[in-house]
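Data block below; observations after.
Just one protein chain is left out here, and the rest sit where they should.
Lettered A, B and C in written order, each chain numbered from 1.
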Amino acid sequence: MHFQPLLDDIAATLRPELGRGGQVASYIPALARVPAAQFGIALRTCDGEEAQAGDSGTPFSIQSISKLFSLALAMRELGDTLWERIGREPSGNPFNSLVQLEAEHGIPRNPFINAGALAVTDRLVSRCDAKARMLALLSSLCGEPVGFDAEVAASEAATGFRNVALANFMKSFGRIDNDVGPVLDAYFHDCAITMSCVQLARAAGFLCRDGAHPYTGEPVLNERQTRRVNALMLTCGTYDAAGEFAFRIGLPCKSGVGGGIVAVVPDRLTLCVWSPALEPSGNSLLGMKALELFAAKTGLSIF
Amino acid sequence: MHFQPLLDDIAATLRPELGRGGQVASYIPALARVPAAQFGIALRTCDGEEAQAGDSGTPFSIQSISKLFSLALAMRELGDTLWERIGREPSGNPFNSLVQLEAEHGIPRNPFINAGALAVTDRLVSRCDAKARMLALLSSLCGEPVGFDAEVAASEAATGFRNVALANFMKSFGRIDNDVGPVLDAYFHDCAITMSCVQLARAAGFLCRDGAHPYTGEPVLNERQTRRVNALMLTCGTYDAAGEFAFRIGLPCKSGVGGGIVAVVPDRLTLCVWSPALEPSGNSLLGMKALELFAAKTGLSIF
Amino acid sequence: MHFQPLLDDIAATLRPELGRGGQVASYIPALARVPAAQFGIALRTCDGEEAQAGDSGTPFSIQSISKLFSLALAMRELGDTLWERIGREPSGNPFNSLVQLEAEHGIPRNPFINAGALAVTDRLVSRCDAKARMLALLSSLCGEPVGFDAEVAASEAATGFRNVALANFMKSFGRIDNDVGPVLDAYFHDCAITMSCVQLARAAGFLCRDGAHPYTGEPVLNERQTRRVNALMLTCGTYDAAGEFAFRIGLPCKSGVGGGIVAVVPDRLTLCVWSPALEPSGNSLLGMKALELFAAKTGLSIF
Partner (left out) sequence: MHFQPLLDDIAATLRPELGRGGQVASYIPALARVPAAQFGIALRTCDGEEAQAGDSGTPFSIQSISKLFSLALAMRELGDTLWERIGREPSGNPFNSLVQLEAEHGIPRNPFINAGALAVTDRLVSRCDAKARMLALLSSLCGEPVGFDAEVAASEAATGFRNVALANFMKSFGRIDNDVGPVLDAYFHDCAITMSCVQLARAAGFLCRDGAHPYTGEPVLNERQTRRVNALMLTCGTYDAAGEFAFRIGLPCKSGVGGGIVAVVPDRLTLCVWSPALEPSGNSLLGMKALELFAAKTGLSIF
């Protein structure tokens, strides 16, 4: 299958909808001022074929997509002991809810809600320089340097009271080992990483190759771990709309409020779409439409 | 791939564990007295190859596996209007919880929790003789007559106070059109359908064939609907353990407290395992182990 | 203190507000068609002095005020064993919520939420002809025959799906001994009792006299039980507005969606106000204002 014409077609189909509908995330100024009328799409196959269309080279704030990579780092570092403090079930509640955390004694439902990612980050902070390791992993995976947006990181820290609450709440149950300060600092920096569609499609490449690094072929995760990450993406990767994604798109996805969504077609390719305006669920409106078109036109679905 | 040796191997591997661990469902006498030390497995490929091992021909109470077939009936009857009263997201709460239903004004999270199946049944009761239609569908799909266990149906009705509560609660929000009596009657009878592993592997066959009837090839559902059923099975099909199933097994599954689990490998085969002793999550203990072995030995996983 | 001029004054003060603001209960036709522009007030002191103003003789549906009298009956019948299945704490949730009931395994928080009153009624149904005993008690207490409004009782039964759900839900936890049918029948009839302000002020008279019957002086409850009923009224008697009542009015009260409110000044008097239009909390809008005026003008408050 030649993907370049397909991506061109999807970008052309969605062009009339650019800037119509949805809301750009507004909780910090650096996100709020991103122009809504942008759309990018990029993919990379297991064989190294690449295709891209639209604003596919424009860097954006990856936000919660970083949770995918911090999870991979922690699975590699900690193996199955990671799961002693983090569940693997869909939460059925908003991504930043404290309700379930209270009922379940500070153990977050899964690593893709904020509480879960904070717990993952705490594990990493105990073992390494979590911020440096994250950038090193992403830079290696996409073959070029990746960095934080310092303004975004500072804004996240200045306004992230809910995340501060989540971290302290878990700490009150004895589920966070480190001081909450460094854990939050690493978490806020992860959210502030800046990448483009092309970079993310490359960086996620190990997820369609049984864990093998997209360039070196060395294992990032083993095969079993890789399948499990994909399973988690499908059941928990898109805030409170995981069922809707599975139903309409049928691919493991991880989204962020910066408007990016990474999708995996196991054994075939990884894909990244980006458009800043969000649905009420917090997922990119045009990003979801693009993925739905992609699945419909290619017949690529895991179901 | 020849599956018969594989199923024999799985059955042999699990034989020493028969009757050890887990609890047979005990809420009605007819289920409580089923001997725990039984295990069956059967599959049927898209090409019509069949294999089976253990107690694969023993009839058992399919219980919530019936929700898969009532959903298919309702999707065929109602198309997308079905989704006006039923969500498609994981619930994050026990299968018979009323909490979420209260917060969400009587609209159940998905068709596989009890409230959702009651809402599906209400839609069917409005359109047809729901009990007769269900038996006709299942008999056609597995190529031989299928019936209700009258004792189980009567026990479900006599002790199903929680389901009566759920139906009346949804009715109080105006989400049930019919009198609750006939809806509950059809629902309790569906739960009381008796089938074997072989019959269920055949009956679910349309789910791995883009919706085509396993014998006649006629569409039971269209391709898009079929994928969506598989997606719902993966995200919502196994009570509060959907994440665990996706993580460990990686296949769309639907389970019942009678100890059966139906699994789908899209475009390849359908599979049914059965063993009455349950894990705390309400899913068959050995059934889960068998599926995990099957996925590990075949490498068949959607992820 | 001479109360007649005071009640006349309160009625005159509120007259300009009659029919303005609030909503008459509309869930059954018989309540929905009650004209909003009515107001009555009546009191009876421990010494037998009576005063009344406005529509104080007009019969209305006492609705949840009946929970006060069914509780008194059950406390007399069962003593402290009553509290094995019913709590005594404010619920913090709407009167007909199922959420807390699920978390607390079918034990209702207090006897004044619907679930609690159903549990009280179940206890009575086990011991006596609950409907007849209720009418006998009320007729004796107010010195003249009291009856049910058959149309209201039938409407409650025909539309009371939430109450049917509550009863079946508690039954599913083993907290209801009888079939739910007779329990609901008695409960719906209690809600459909018709009385006037004057009758209710008399009937509640034992609550300001350490439990002594307002006419015969015989004990309806003992002193300790009577204080406890007053305590429950204050903490739980006015739906989700118990704190607001304590804060603004400072007297034990029990309200109903028919627009009536009974209040107790311990050792002094009992009072009943009635006006059909309700606040969002389900309490009579003008009834609350009248009680607030009464408390302010007399200085009678328990605090």
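The definition used in the following text is that a contact is a pair of C-beta atoms (placed from the backbone, for glycine too) under 8 Å apart; a residue touches a chain by one contact, two chains touch by 3 or more.
Being a predicted model, the structure only gives us computed values, none of them experimental.
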Omitted chain touches shown chains A, C
Tell me which of A:R133, A:R162, A:R224 or A:R268 is the one touching the absent chain. A:R162
With the full complex in mind, choose from C:S66, C:T235 or C:N283 the residue touching the hidden chain. C:T235
Have a look at C:R76, C:R133, C:H213 or C:R227 and name the one touching the chain we're not showing. C:R227
If you put the missing chain back, which residues of chain C would it touch? 87-93, 100, 109-110, 226-228, 230-232, 234-236, 240-244, 246-247, 250, 252, 266, 301-303
Residues in chain A touching the chain absent from view: 97-99, 102-103, 161-162, 164-166, 168-169, 171-172, 180
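The criterion applied here is as follows: only the chains that are shown with their structure count from here on.
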Same-residue or different-residue interface between chain B and chain C, half as cut-off: same
Chain A-chain B separation of Cα centroids, rounded to whole Å: 32
Counting only Cα atoms for the centres, state how far chain A is from chain C in Å. 55
Averaged-CA centre spacing for the pair chain C and chain B, given as whole angstrom: 47
In chain A, what residues contact two or more other chains? none
